[in-house]
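The complex appears here without one of its protein chains, the remainder shown in place.
Moving on to subunit A:
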């Protein structure tokens, strides 16, 4: 980035704001405040020792993005006479999360941004009290939620694992790097990521020449001569693999520095038997957002976020921002802060969200997934953006990523 210094936000004089409201909002009748819930489950870190001291996951990850989205909505609301409120509920346990959702529903909130793992998200969406509440999923990339386990009251802001895997696979196909070795971590997320990668490989004509489980323990970085044991593990793992072009890593927990455990994926590059690039959760990574992204005006959003949060925007933050902006845009288009009207506008054919990806983002009507391009980034540079040119589709090229209408297993009543 050429310039990243955060700027102090110019404080707008409240009096000026009031004057503005009075002078220009004459057209807009005072509408009720649109209450939006923000529900996140932040479990205590699973492992006491993170695999690296770099980039510990911020305590306020996700909610900072939602707060910025709220601020952006409020700026627009100054002119439309619409007001928004964010009710934050950040909890430590699953039962607490369900209780918080019941509370939000009882308070009349109908739109809740949910940063929850898939099983908990499903329980939340299935609560009798949550009937009539729509959850905007910013925490679970699981494909099942977009397929057999889909629900009417879920909208998915995060790209699914299938979308991420397809985005990477398209790029590898374009590069003709067709032979892959897959390294799969022990966690459930790793298994699902690998499954998405296998399916994407079939879809785009790539070949998995080896598909191996990573079974070694992480966390040797801080022991003396730990680098030797890491290098030995990587060498043992990659020895005797058939000829391949890319090593694809599935270590979700280790993504972005491994603060939640995992992190073995960082120990492969430059230590493999054959000199091959790393992709997947490490190396060249398909992602919703990256601090390297500056295209299509993204610099503006990066600066706004940094000025407010004092740190970089993570994918989870970006999902929070997108969720709030989707609601804000729905309210603008519906000219209403009634949650039902807002939701109808969001799901409607005219809806289009500007999300700094160079194209309008819309919701798929068959599974509630936000249709979006996927960035391919390495830690310090944007490498590409999928869909790749040439992957055509009769309806939208964005539907070459993830589960398309003809193959969805989602059956909504």
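Keep in mind that, in the parts below, a residue touches a chain if its C-beta (ideal position, glycine included) is under 8 Å from a C-beta of that chain, and two chains touch if they have at least 3 such contacts; residues count from 1.
The rule is simple: contacts and distances are computed from a predicted model.
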Request  = Select, from "Nitrate/nitrite transport system permease protein", "PQQ-dependent catabolism-associated beta-propeller protein", "cytochrome-c oxidase" or "RNA polymerase sigma-70 factor, ECF subfamily", the UniProt-recorded name of the complex's unshown chain.
outcome  = "PQQ-dependent catabolism-associated beta-propeller protein"
Query = Who touches the missing chain here, A:153, A:332 or A:384?
reply = A:332
Note = Full-complex touch with the removed chain, picking from A:102, A:308 or A:360, is A:360
Message = In the whole complex, not just what's shown, which of A:80, A:153, A:229 or A:384 touches the removed chain?
response = A:80
Ask   = In terms of residues, what is the contact footprint of the unshown chain on subunit A?
value = 2-3, 7, 9-10, 12, 16-17, 20, 23-24, 27, 72, 75-76, 79-80, 297, 300, 303-304, 325, 329, 332-333, 335, 352-354, 358-360, 396-398
